[in-house]
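Missing here is one protein chain; the remaining ones are kept as they sit in the complex.
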Amino acid sequence: MDILSLFVIIPILTVVALLFVKELEKVRVISAVGMFIQLLLSIKLVFDYIAERASGNTSEMVFQKSYQWFESINIQYNVGVDGISVVMILLTGIIIFTGIFASWKVAYLSKEFFISLIVLATGVFGFFISLDLFTMFLFYEVAVLPMYLLIGIWGTGNKEYSAMKLTLMLMGGSAFLLVGLIGIYMNSAPEGQALTYNILEIAKHNIPIEAQRFFFPLTFIGFGVLGALFPFHTWSPDGHASAPTAVSMLHAGVLMKLGGYGALRVAMYLMPEAANEMSWIFIILTGISVIYGALGAVVQTDLKYINAYSSVSHCGLVLFAVLMVNKTSFNGAILQMLSHGLMTAMFFALIGMIYGRAGTRDIKKLGGLMKVMPFLAVMYVIAGMASLGLPGLSGFVAEMTIFVGAFQHSDIFHRVATIIAVSSIVVTAVYILRVVGKILFGPIINEEHKQLTDAVWHEKLPLIVLLIAIAGMGIAPLWISDLIMESLDPIVNKLVMVTQ
Amino acid sequence: METTIFYIISAIILVFSVLTVTTTKILRAAVYLLFTLVATAAFYFMMEYNFLAAVQLTVYAGGIVVLIIFSILLTHQINLDLKKINSIKKITSGLVSLFGFILIGNIIYTHTFKATSSVIADTSVNEIGRTLLNYGDGGYILPFEVISVLLLAAMIGAIIIAKKK
Amino acid sequence: MDFTYTIYIVLIPLFAFLVNGLLGHKIKDSISGVFATLALGVSAILSYFTAYNYFFKVGKVDGVYEKITAFNTTWINFTDKLHIDLGVLIDPISVMMLVVITTVSLLVHIYSLGYMKGDEGFTRFYAYLSLFTFSMLGLVVATNIFQMYMFWELVGLSSYLLIGYYYTKPSAVAASKKAFIVTRFADLGFLVGILFLSFTTGTFDFITLNENASILAQAAPLGFMGLSVLTWAVILIFIGGAGKSAMFPLHIWLPDAMEGPTPVSALIHAATMVVAGVYLVARLFPIFSAVDPIALEIVAIVGGVSSLFAAIIACTQIDIKRVLAFSTMSQIGYMMLALGVSGMGEEGTGFMASMFHLFTHAMFKALLFLGAGSIIHAVHSNNLTDMGNLRKYMPITHITFLIACLAIAGVPPFSGFFSKDEILVAAMNHNPIYFWIEWAVAGLTAFYMFRLYFGIFWANDKKHDHAHESPFSMTLPLVILAIAATFAGFVPFNELVTSDGGFLDIHIHWNIALPSIAIGLVGILVAYIFYKKESSLPSKMEKSVGSLYTYAYNKFYIDEVYMFVTKKIIFNKISTPIAWFDRNVIDASMDSIANITNYFSDKIKTIQSGQLQQYITAFIAAVLILVFIFNYLIS
Partner (left out) sequence: MIEGIEIQHIILVSSLMFFIGVYGFMTRKNLITMLMAIELMLNAVNINFVAFNKYLHPENMQGHFYSLFIIAIAAAEAAVAIAIIINLYRNLHSIDVEDVNNMKH
């Protein structure tokens, strides 16, 4: 059994196991064990990958496996990883593991909840290991669809509306994407040769520029919708506000990353000429996302809305970096995905815990929580600091890499855009400190909140795991960034070849 | 002689067809339908498909029309005057039908039909029976059996559907 | 000489922070305080050892102090050339700063043992102090500008945490937020400046930058407004420095920062963090002087304006800590101005003077703050109006405070005199206008400091029931600092800390020193007349200057302007409309896609009427049309 397929098989086995149990306790334990194995596997993959590289394997993807799946149109189950997917898989492993613990208290239809959650994770893992565009798309859909159930059934507030909106907008995005992918497929090989969905094969061939002009925007927007590209981001605030904790974590933490990852690996890599020609449009849009999301977050009063807008801003930065077409900014984009994934998951977990205790997410009704729940409050401050890019935490590494990388462009347009994006760090500070100051510090507003309790073990565990990841990445970024850097070479070389 | 008979039968078919769909008395419509069906059987006779004509007479004229008359009786509509149909509907339907007829008629007249062979198959009842129950080449045993199952199913289905609750 | 051990100067406070931060709730208060203090003591001793080794054992090579990279490790790679390193750079200014920071920090640690005793968050306080010290030390030993930026941000964080230390107090929370955001805004300039710099020069490294300053400055492409990109880079970087050093108009956070505990004000907002901006300019001084002269001119102007501006406001404030805050701002203005008027090498009087003043200021300003803390500890109030006659209750505080006042007023032979004199000399050499501004500021400084002194210790015969001298742990630092404030002026800075590491020939210019001593004495005299005894003179004076007093009392309404910009413009005019726009335009247009679809399907569904005959008509008509099309039109 190859290690990559295990990433799909273990969740499926977990789901099968879940089908046969009834008690809540067993459901939790099985999910937690399954996802713990998955986490260990992700960590093992990182080490295996490093060992493989150290042993001199220089191929673009390692651990490749390919099975013919649908012969007449050459769809294959084709898996393989490089440094980028390895770290994304590690991120997913961490988030899903912590997500299980964050939903420890789900009591209503808990079995179905955990099954949907794990199915979602399966889709994400599958997406990151796929090298075949069609299989990739398939896993993408597997990841998106459970969201509808998860929000619609276990959500809060205006959940039916949110679930519908989120699903429809993401489906709309995938409609664009499907057209783009099929367009790539139809142009994937020179005249007279067999067409293919295999990314590596397509990359060897230059798709005709006319086709690129048409399919690049479709593909980019398709992934962009998931990456909360302005103006297709509005599913994010509503969706996150209604989603249950673990779903918000997974969605903002991992699912939104599919957008950035896909934009880099598919849109930019396979269609470099069009990317070069059209990037300015998307740079403007992502630049707007970055600033607009941050400014939008400043006046929100619902904690989840604040975080959702913050995600728009941060994910905008990912796409921004992807469009900046150089190695450093690509590296920054991946780092930002990791960083944002971890810290936003932490945020949503914390918001879920606060909401579970205080019964409200309205910052006007919260205050002085530091006194009653110091552990959660400290964690919240740390997550906030990571979000506003404090050195020593992950956000700084990612943002600085993006900024330095993006600024290496020699033309004024890219540099002005970078400066505009940089200015978001001030706005981020404003909204983060506003929330922290309002809900954690100051006197306790609501008398009832004096009775609230601090975190218990199954809440502390995910937070500590996330904290270790955030701080680890922030303190020692070198190994992870070098891991990514070497894998960026094929993509960068292809793009650079075009620009010259 | 045959030509004349053909035209007479054609006239009967057409006149009674029109009457079937236009008369206001439902029972009369059923009777006109009967005439049409019988006239169709006459066509079959003229084309020397005697067995088919016989089936047409027994099943269609004798079976289905009787069934229809029974249903009229069962739904207490024996004396019912059918409702007036509004003229817009009439005109639309008439136009659609006319258009269709002209279209098909045109196709029929512009197409040249050609016989492939002059050998005439044996249409005796013996031969028909043999072919129907033949499971060799050109045999119809499978459709025959399927039809029998279908009829059984229809029978059971009809009973269940029409049965009182 | 191996200086690798200097890394421990930085790491020991970090270790103390981690111990107190992670295990804080498990350790007893007293132990955690003593532990942090001891840790810092080790750090301080190592710093002195380093200073001794660097200045005297290694000494000058070819007449200059060398820059030594004691430790360096790659932290992250950006491109082949650009990478962030973490390391320790040893040169005269960083060694000087190490000494200043560890000394003041150690004394503040000791002081806080008494001052913070019994406070609920005692351990947390020490954890924050250690974190701050770690960040500040990391900042000064930075080998490259990005490392400096990182620690710069960390310093901002610890300042935020310490200002907001009393987190249940809304004013403290607001002040901490303000400090962070204002400095963050300035850091934006810093960061963009770094980006410019890295783009133009292709390196972050201080040594490379400084040694090739003139080559780089010449090679730098032209930016806009006729200045080279490198000039813009240093101007932007200076914005960052101005924000951290509370220079006009980014100073508004500093007075509010006094919401923090007083030892914090002494450490962060007087002696160390606020001079980071000065240090930054000094660190990049070769570049500053190599690019277009406008850059240094801006530094000088900002410094001059800030010093005058703050001095005027300081004369009117009632809260003693705010007076000290404005005084700090004014003194940092001096240092900035000194840097601004300086040149390299032989013309480096200003640079030397600035560093000198930084050093002496750290001593006497920390002393003033700690003294103020001691007073506040006794009377439980920050207001000058609640004080008076305290000399009888707090003799040690009284004497040390007086020494500090004399030092800041520039009375010889106290330390302030020497450093201020050098600044005035440098200003005079550059442009007499600067000299006269600073000369006036010197007078104002003497006046407001002695206003404070007389107001606190003399003024009236008020009885204070609870006031008493502070415990030993608090008076010991006072005494040590008083000694330092007295004798720091005799440190030969012209030999040790100069712009190029060489020797600078200086002597006291009596034609400049005498007028400045004179105006200082005049200031003291006026304060004596006004405030020695309660009198009506001050209020008459207030009336006679009229609106100027009101303006100064209200800090020239700068805060209100900021409030207007942030609340009225950013919140109400930008963010709220954006939030509205997002809900009602972007989101609504997405919703309207759904609604339009819905509307049309609602309309279309009536076709599905359930009327069989309509269906069949449509069906047959459609089949016929298709037949028609395929039979006649196509083929």
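We just call them A, B and C in the order they show up, numbering each chain from 1.
Note that a residue touches a chain if its C-beta (ideal position, glycine included) is under 8 Å from a C-beta of that chain, and two chains touch if they have at least 3 such contacts.
Given the structure is predicted, the values throughout are model-derived calculations rather than measurements.
Omitted chain: which shown chains does it touch?
Hidden chain, whole complex, touched shown chains: B, C.
Can you name the residues of subunit C that touch the chain not displayed here?
605-606, 608-613, 616-617, 620
Kindly note down the residues of subunit B that lie in touch with the hidden chain.
Touch with the absent chain occurs at residues 1-3, 6, 10, 13-14, 17-18, 20-22, 26, 29-30, 33, 36-37, 40, 43-44, 46-49, 52, 55-56, 59-60, 63-64, 67-68, 70-72, 74-75, 77, 80, 82-83, 85, 89-90, 92-94, 96-98, 100-101, 104-105, 108-109, 113-121, 123, 128, 131-132, 140, 143, 147, 150-151, 153-155, 157-159, 161-162, 164.
The definition used in the following text is that only the chains that are shown with their structure count from here on.
Most C-beta contact pairs, which chains?
A-C
Go ahead and note the Å separation of the Cα centroids belonging to subunit A and subunit B.
67
Where in subunit A do residues touch two or more other chains at once?
Subunit A, residues with two or more chain partners: not present.
Mind pulling up the subunit C residues that touch subunit B in the complex?
Those in contact with subunit B are residues 613, 617, 620-621, 624, 627-628, 631.
Would you pull the subunit A residues touching subunit C in the complex into a rising list?
Those residues of subunit A that touch subunit C are 165, 168-169, 230-235, 237-238, 292, 295-296, 298-300, 327-328, 331, 368, 370-371, 385, 388-392, 396-397, 400-401, 403-405, 407-408, 415, 418-419, 422-423, 425-426, 429-430, 433-434, 437, 440-443, 477-478, 481-482, 485.
Going by the contact rule set out above, which residues of subunit B touch subunit C in the complex?
89, 92-93, 96, 99-100, 103, 107
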